[in-house]
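Every protein chain but one is kept in place in this view of the complex.
Moving on to chain A:
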Amino acid sequence: MKLKPTIALSAAGLLFNPATGDSFSANPVALEILGLLREDAAPEAAKTAVLARYEVEAHQLDKDWDDLVAQLRQHDLLDS
């Protein structure tokens, strides 16, 4: 699972898709995950990093991860 390489991601949490002109704002946890994906981190590695850094249970993160993926798919931001 990878972000489309053309997606621009700013440190302030703004996403821009030049193919569609759509812009998005990401909250801090989403920004961290997107940054990890941008660096080609595998999903499990990204989750491990989030679990180490944030106060969240693994099952909750799993559920929220699926929801984030659904959001990214809905907005056509994933490569595959």
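Observations, loosely collected:
FYI, contacts are C-beta pairs under 8 Å (C-beta built on N, C-alpha and C of every residue); 3 or more make two chains touch, one makes a residue touch a chain; residues count from 1.
The definition used in the following text is that contacts and distances are computed from a predicted model.
A chain of the complex is left out here; the name its UniProt entry carries, from "Diaminopimelate decarboxylase", "Branched-chain amino acid ABC transporter permease", "PadR family transcriptional regulator" or "TIM barrel protein", is "Diaminopimelate decarboxylase".
Contacts to the hidden chain, counted on chain A, fall at residues 15, 22-30, 33, 52-56, 60, 64-65, 67-68, 70-72, 74-75.
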